[in-house]
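Take a look at the structure below.
The complex appears here minus one protein chain, its other protein chains still in place.
Think of it as A and B in the order they're written, each chain with its own count starting at 1.
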Amino acid sequence: MTNSQKLSVNDLAEMVGGRVIGDGSQVVERIANLDTADESEIAYVDSKKFFDTARNSKASCLIVPVDAGGEFKSSAVIEVANPKLAFSIVGAALNPAKRRDAAIHPLASISPTADIDSLAYIGPHVAVGDYSHIGPATRVEAGVVIGDNVSVGSGCVIHPNVVLYDGVSVGNNVILHAGVCIGADGFGYVRDRMGYHKFPQIGTVVIEDDVELGAHTCVDRAALGRTRIGRGTKLDNMVHVGHNCDIGERVVIAAQTGISGSVVIEDDAVIGGQVGFGDHTRVLSGAIIGSKAGILPGKIVRPGVWWGIPIQPLDEYKRLNAHLGRLPQMRGELKDLRQRVKELEDRINKNQQDKSK
Amino acid sequence: MTNSQKLSVNDLAEMVGGRVIGDGSQVVERIANLDTADESEIAYVDSKKFFDTARNSKASCLIVPVDAGGEFKSSAVIEVANPKLAFSIVGAALNPAKRRDAAIHPLASISPTADIDSLAYIGPHVAVGDYSHIGPATRVEAGVVIGDNVSVGSGCVIHPNVVLYDGVSVGNNVILHAGVCIGADGFGYVRDRMGYHKFPQIGTVVIEDDVELGAHTCVDRAALGRTRIGRGTKLDNMVHVGHNCDIGERVVIAAQTGISGSVVIEDDAVIGGQVGFGDHTRVLSGAIIGSKAGILPGKIVRPGVWWGIPIQPLDEYKRLNAHLGRLPQMRGELKDLRQRVKELEDRINKNQQDKSK
Partner (left out) sequence: MTNSQKLSVNDLAEMVGGRVIGDGSQVVERIANLDTADESEIAYVDSKKFFDTARNSKASCLIVPVDAGGEFKSSAVIEVANPKLAFSIVGAALNPAKRRDAAIHPLASISPTADIDSLAYIGPHVAVGDYSHIGPATRVEAGVVIGDNVSVGSGCVIHPNVVLYDGVSVGNNVILHAGVCIGADGFGYVRDRMGYHKFPQIGTVVIEDDVELGAHTCVDRAALGRTRIGRGTKLDNMVHVGHNCDIGERVVIAAQTGISGSVVIEDDAVIGGQVGFGDHTRVLSGAIIGSKAGILPGKIVRPGVWWGIPIQPLDEYKRLNAHLGRLPQMRGELKDLRQRVKELEDRINKNQQDKSK
């Protein structure tokens, strides 16, 4: 939910490095879907499939690929190389993120040793522990709990009821959605006759710049050392990241994926939802793992598209599935062959009996 | 946890439209399981398998199907068409939901522009943002965070630490369990050379009347437009609902199921736990999807029972599994046939050599 701005087509085109065709002085107020966009709204099209819809759109302005050609009903068109990207930039400009005036709410509880930047916002019922630092232009929304010795950079949005355990470090321009939990103890125990002893979980967590974590995602602290979420990485809701994981830069992980301890995911990997990683697996840069896949402990996942439980290259998975689909036919063929071999045996036996008569 | 009431068998029978056999003036205080029910307690039986247990129950009152017949030790019996439903109604009557006197706790933080009905309860450490509305007879428990421009209807129970982002709309008689998160940004990005740009997530979420969401369930806001949970729909714990989903009325979804963006689930569908939906799938009314199933993006799921990853009709799944179970036997048969064909070939070759001598 954001506050809306009004901007001219020319302004927007400049932002996205696009070429204006038509009336660039027009004012745009809102982004909209292609099929519902109306006056004062801007929409985008990037697939030929929707060019017809686009040509008849009532939107005041359309963002189109450079090869779109032809006539549009809209009174202005912006040509760009990547319309979806341009639309995202325009959307951010028309709907700037919520701003809060710098303040510390009187119902917040701030340690006297905490260092809150004078340009930060601290909402009601927030707790900040000893020696923690909150950077400028960071919003800490209601109910957030920040432990001792935590560092949060500048320009962050910490949504309600997030919990940052002691010693955790969060970079700049990080977005943590509601209920995110960073730095809970990793899941490590040693068994003896009496039961389980906790293995020490005294490491930390480092969240680098430009990371966004979805609602209720949990990143556990390292046993020793650190758990890391690399710069520009985006995690969806309810992702579990175990202790000592090292998630690289610009990694994308969809909802409800679970990552066991000491997993390494290299830069730019793409991971689907509900995937499960055994401990000590390593995903190389260039790997794409489909939703619901399962990766056995210690596995190295090479570049390419992977699928299934346990994972295999998508091509092999499809081939195996094709074989599976032919199982009924194979059984039919087997039955037929048994019958024919039996007949052959009978005929040969009969032949030889005839001869030996 | 509820406060208990005392009611007579006659009163209860009237509530559920049942016929009393025995002493209707008796007082019932508690609901109980059939096998442990004792004096002042009421239990139910709906399966012939448990009729013997029921006949010997010490419960003061039993709810039984109309065709139960025979003798019961209980001094009163209520005959109804659907004993489990009647028991649920009786249970609600004997254990009315917790009530809070209307009040705004002094440790709550309420925007001066918020509109809190005089009959609502607002607990400690609750935050309510600008221009938000809370309806009559709604309980907002401790630690709940309600953003700006949120609307919550009447008769709702918002359990502790729920988060409603800006602009979200919640109907009447909705129950949101602890930690529910409504309206976090959907998971949408556009990639360029530098990394990921956020695709605008400026839509909203609409939760209709009589919905119940389990603990920690997350419903993301739409990119544009709205994400919807239809009237009377029930979601279990930790369900993830992505942006722009449209979940119909009276849908049931078990725990930890994950629903990607733009999925449509029509009225009355039944979905198991840990199911994963690819984006843009559509589940038609009448479909039942088994636990742990996986649905590929764009799939249309027709009425019937579905199972597996990727989903297939349960019958086909069972047939395939039967084929799989016979794989060892098939290999045995193949081996046997190879041997027999070899022998046939040898005999024929020998025959022909003999002849050609």
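As a working rule, a contact is a pair of C-beta atoms (placed from the backbone, for glycine too) under 8 Å apart; a residue touches a chain by one contact, two chains touch by 3 or more.
Remember, predicted model here, so these are calculated numbers, not experimental data.
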Touching residue (missing chain; options B:Leu7, B:Val252 or B:Val305): B:Val252
Options A:Pro83, A:Gly153, A:Gly276 or A:Gly290, residue touching the unrepresented chain: A:Gly276
Chain not shown: contacting residue from A:Ala137, A:Val163, A:Val270 or A:Ile288: A:Val163
Residue numbers in subunit A that touch the chain omitted from display: 107, 109, 125, 127, 143, 145, 147-149, 161, 163, 165-167, 179, 181, 183-185, 187, 189-190, 192, 195-200, 202, 204, 216, 218, 220-221, 224-225, 238, 240, 242, 256, 258, 260, 274, 276, 278, 294, 309, 319-320, 323-324, 326-327, 330, 333-334, 337, 340-341, 344, 347-348, 351
Positions on subunit B contacted by the hidden chain, ascending: 1-2, 31-33, 36, 82, 84-85, 87-89, 91-92, 95, 98, 105, 107, 123-125, 141-143, 159-161, 175, 177-179, 210, 212, 214-216, 232, 234, 236-238, 249-250, 252, 254-256, 273-274, 291-292, 309, 324, 327-328, 330-331, 334, 337-338, 341, 344-345, 348, 351-352
